[in-house]
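Have a look at this one.
What you see is the complex with one protein chain gone and the rest in place.
For chain A:
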Amino acid sequence: MPPRPIDGTLLKQGAEAHVYRSTFLLPNVPCLIKVRPTKPYRHATLDMRLTKHRCVSEARLLNRCRSMGVLCPAVYFVDEKRGEIIMEWIEGPSVRDFLHDCIDGASDPGKEEDNVDVRLDALMENIGQTIGKLHDIDIIHGDLTTSNLMLKHRENSGTTSEPQQGSQALLTADTSLLDFDVVLIDFGLGQVSNSDEDKAVDLYVLERAFLSTHPRATRLFDIILDSYKRNCLGSAVVLRRLQEVRLRGRKKSMVG
């Protein structure tokens, strides 16, 4: 089916999908439209199979997460033949942007580093908890990067009445980071699986994304793992498996 023109603002033209900001049914309900365009480099049959499968699977995973209490955008509408998902708009910075601002900001002489560190630690704790919960309901995200973790102001916390925008607001605000929820987005490569291997690879992908984007972030990732260990029921086996995946991924036999 041919793509339709999207009524909205193109926000991001990623490798996999185009993301638009628009409104859903009412002009005051913001939404996000995710479209997977056809990839002309792939065989048409393979392209259709992948687009359809990823679209449906993403919508199903989002629903499953939401019903099991893992925070993610709500699905409003799915058109799998056109490769479109219309979903809830999440207001807030990605963890990636937030970390960049924190790490850059921490080198400013005016900022209190300790304060930033405490906030970061709390955030890492929260991320570990969220991923732990996700894995406990047997969902594998498949593309855990810091760009796919968003921060959303908690609606029912009474500390601030005005919604804050951007990570600078988060950094400078007096409120603790615990007023912010970690929201998982982009389940395009996700799947349902209870295998330790899949969960370990999920963590490995995050670790790699973390360390390649933020070379100094080893300590932060350790906090995530520690929090995961405490908050996920099957964590012991998964973390043992992670050691194996690291060894195999990093030091597999490489013949030129």
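Just so it is clear, a residue touches a chain if its C-beta (ideal position, glycine included) is under 8 Å from a C-beta of that chain, and two chains touch if they have at least 3 such contacts; residues count from 1.
In this section, contacts and distances are computed from a predicted model.
Enquirer: If you had to name the missing chain as UniProt does, which of "S-adenosyl-L-methionine-dependent methyltransferase", "N(6)-L-threonylcarbamoyladenine synthase", "ARL6, ARF-like Ras superfamily GTPase" or "Gem-associated protein 6" would it be?
Expert: Per the UniProt record, that chain is "N(6)-L-threonylcarbamoyladenine synthase".
Enquirer: Can you work out which residue in A:E58, A:E80, A:E125 or A:D143 touches the chain that's missing from view?
Expert: Within the whole complex, the residue contacting the unshown chain is A:D143.
Enquirer: Which listed residue, A:K39, A:H100, A:R154 or A:K229, touches the chain dropped from view?
Expert: A:K39
Enquirer: Please identify, in ascending order, the residues of chain A that touch the omitted chain?
Expert: Touching the missing chain: residues 14-16, 39-43, 45-46, 49-50, 142-145, 189, 201, 205, 208-209, 212, 215, 245, 248-256.
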